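Before I ask anything, here is the structure I am working with.
Missing here: one protein chain of the complex. Every other protein chain is in place.
Each chain gets a letter, A, B and C, in the order it is written, and its residues are counted from 1.
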Amino acid sequence: MEEQISEQTVKVKKAVSQDLLGGRIDLLLGWEKGHYWWQSRPLFARSEKDLERLVWDSFCAVNLSRYLQDELKENKKIGVLVKGCDARAFNRLLQDRIVERERVILYGLPCPGMLDYARLTEEGGSDLEGIIEQDGTVILQTKEENKEMPREELLLARCRNCMHPDPVVYDQMLFTPLGDRERPEHFKAVEELERLSADERYTYWEKELSRCLRCYACRQVCPYCSCLECFVEQKSPRWQGRAYQPSENFMFHLVRAYHGTGRCIDCGECERVCPVGIPLMELNRKLIKDINELYGHYEAGLDPEQEPPLLTYRPDDPAAFSEK
Amino acid sequence: MSAALNDPATGWEPLIVAFCCNWCSYAGGDLAGTSRMNYPANVKVIRVPCSGRINPMFILRAFQRGADGVLVAGCHPGDCHYSTGNYHSRRRLSAFKRILEFVGLEPERFEVRWISASEGDKFAEEMEAMTGKIKALGPNRKMRDARWKSKSLSKQLK
Amino acid sequence: MGKANPLMPQTVTVLDITTETPDVKTLRVAGKEGIPFDFMPGQCAMLSVPPVGEAIFSITSSPHCRDCLEFSIKRVGDVSGVLHELVSGRQLGIRGPYGNGFPVDEMKGKDLLFIGGGIGLAPLRSLIGYCFANREEYGHIDIVYGARSPADLVRKSEIGETWPEQPDSTVYLTVDAEFPDWSGHVGFVPSYVSELAFTPENRIAVTCGPPIMIKFVLQALEKLNFAPEHVITTLEMRMKCGVGKCGRCNLGSVYVCKDGPVFSLAQLNELPSEY
Partner (left out) sequence: MKKLLLKEKWPELWALLAHEGPLYLPVEEGSVVLYQLWQEGVKVNLEAVNSTVSPKDIFLPREETYLRYSCQGEMLDLEDVESDEPIIAFALHPCDLKAIEMIDRVFLNQDPPDALYKKRRENTTVVALACRQPDPYCFCGVFGIDPTDAPGADVMAYLTEKGLLLEEQTAKGKILLEKAAPLLEVEADETNITVDVKTQDFGLQVEGLPEDLQERFNDPVWDDLFRSCLGCGICTYVCPTCYCFDVEDYGHEEGGERFRCWDSCMFGHFTQMAGGHNPRPSRKERVRQRFMHKLCYYPETYGEIACVGCGRCLRSCPVNLDIVQAIKALGGEKVG
């Protein structure tokens, strides 16, 4: 897989370099390696030299569509490498008219899921030296002996739940699509919480949210959080206080999640970036699940032409309260 | 609410905040009043132009500042003064009610009701029913800001 | 109370509030024994009205006034908004004084040129009052002051009567455009300064006003050959602590709240231009 990945990187470079060096795009958003083998970070490539650093591997978790809102202010046309979730994020931005379709070239990358360093060290120990990937398995290289694991078990939580690994919107698909997946356990965590009593649920959330630092990484990384002024910074009325009280934690997290009703693309970036491990996707998925149950199946970001469920209605809609 | 009324030791009474649509439910409340129907004094009515005006932050703010229950009341679906406001709020508030319950709020503490301008009796009944349910549940502590102190009664009467 | 904790305010009472212009009011406040603390011209104080919060304002009155502190405040935000609504008798919180103040000692023996625009007269007024109170220490005093319109000129009685009557001093007023009730000079402050062609010899210029005005005044003074060391201005930044800790008002390693807000142009030229 190591070889395959490198091969894939070569292919990606080839595909984008024509457009970048030929002047069809001014900027390419891709990934390059960070300090560690388990980190790949955003690359803003403008030249052949920049492109040398481009990689496409199992750690390219960062969603690059998020940068379009700002970068389109400075660049006429931008190329973006998109995984399945990044493409849905792009659709989300299109739907909110944050980006113009014709100013972006999307290079589609069917995504086998990104690996989770925390999972890798859980299995391979903290002195894990590296990994080798071979069709669907990962060999963990430790100081003593190597350990082989199914790749699927080492994915980021969000990727284990991914149903659409292939980009749903693209100008050029770079590899053979992988096909949609069934994820029967998608709502499992939500259902488990639903089975608890109201008090148990409250205790659970009060504790989980108590770790919140209010760093707003969940908001900054989110493809539906594109408001010019967030309610958090609104001054009059002042909705969000800065204290770390439970009441303020609930205000932020409930409103943040609720603003994603029918708009959350289920990419899990918020949960991935949360430095204190708050299970944000349980809130987001609860809303997805309820909207599906009440107003019909809807997956945000799949089809930008389909109206988001909270922007429309039917006269005979059901309600979650008694209408007598 | 005065501090005394809110203190369980001295005879706690629930505080219910009711956001009422100007065109139907608020008028329904008026009718209940002018028809001399009794409904509990625990309900503080806030008039809004339409149930579609309700931002979920209003509801959270009410709970933060000591509401034991929150009710949103609007025109019956199909009767919205702005034609579709309550169709939208039905979807939004349904989603919001579910997420409130998901983080542990008892279902009885947040309700939505459709009450028309002619349904003074329904207005009074709903207020009665909600007050009864909240009384049975007891004071709400969830999402309430422990730092919030009730204002003195004299200031409120101003 | 509050001695130990520099963030802890003391209370003062509003003596009165005067409306200067449509968006500027002057508050006079005092503690039980007059001014709550000693200060120098150019220093600031943090005023607070809970639950709205705190904001920093420059002290407008001159230090020789011991009865009260004055603040000329333009309505721009939450705190200034609520300060405008206060009535006399009402108490508010105050802490300070903060900042370095104007270099009144270095200015001794020099001719002084004060250039103010709009609400920028607030900190200058404290200094002008100080210089007039210590008149023999300073040379000729010129005051150039302008605003958008005659209605926007603050401290009208002082600029119109008190200051022009002081010995060896001149007041030049200007407004940005023609107005029916205005017979004085018309034009922007920077160009008026150029027109008046002040000489830099033995003269120190002190300017305060909106950032755009300051920018062009500095250019005008440069053209008139004022050395950067002899041009002084004050900066405004968002502040929370006032004592160089909360981290938001720095220009490089310099904190406007404690190392400023008064800087010479020479100093500013050495600092990052992040203001």
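Convention: a contact is a pair of C-beta atoms (placed from the backbone, for glycine too) under 8 Å apart; a residue touches a chain by one contact, two chains touch by 3 or more.
Just so it is clear, the model here is predicted, and its values are computed rather than measured.
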Chain not shown, its touching partners among those shown: A, B, C
Of C:93, C:139, C:200 or C:228, the residue in touch with the unshown chain: C:93
Selected residue (touches chain absent from view) among A:67, A:175, A:204 or A:231: A:67
Of A:10, A:163 or A:213, the residue in touch with the unshown chain: A:213
Chain not shown, touching residues in subunit C: 1-2, 4-11, 13, 48, 50-55, 76-80, 87, 89-93, 211, 236-238, 240-241, 243-250, 252-253, 272, 274-275
Contact set of subunit A toward the excluded chain (per top definition): 34-36, 39, 41-42, 44, 62, 66-67, 70-71, 118, 126, 211, 213-217, 219-221, 233, 241-245, 269, 272-273, 275-277
Chain not shown, touching residues in subunit B: 145, 147-149, 151-152, 155
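Quick note on the criterion: only the chains that are shown with their structure count from here on.
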Geometric centre distance via CA averages, subunit C-subunit A, whole Å: 51
Per-residue multi-chain contacts in subunit B, two or more chains: none
For subunit A, residues contacting two or more additional chains: none
Subunit B partner contacts - residues on subunit A that touch it in the complex: 190, 193-194, 198-206, 231, 239, 243, 245-248, 250-251, 254-255, 257-258, 261, 283, 286-287, 290-291, 294-295, 309-310, 313-315, 317-323
Residue numbers on subunit B that touch subunit A, as the complex places them: 56-57, 60-61, 63-64, 77-78, 84, 87-88, 90-107, 111-114, 142-147
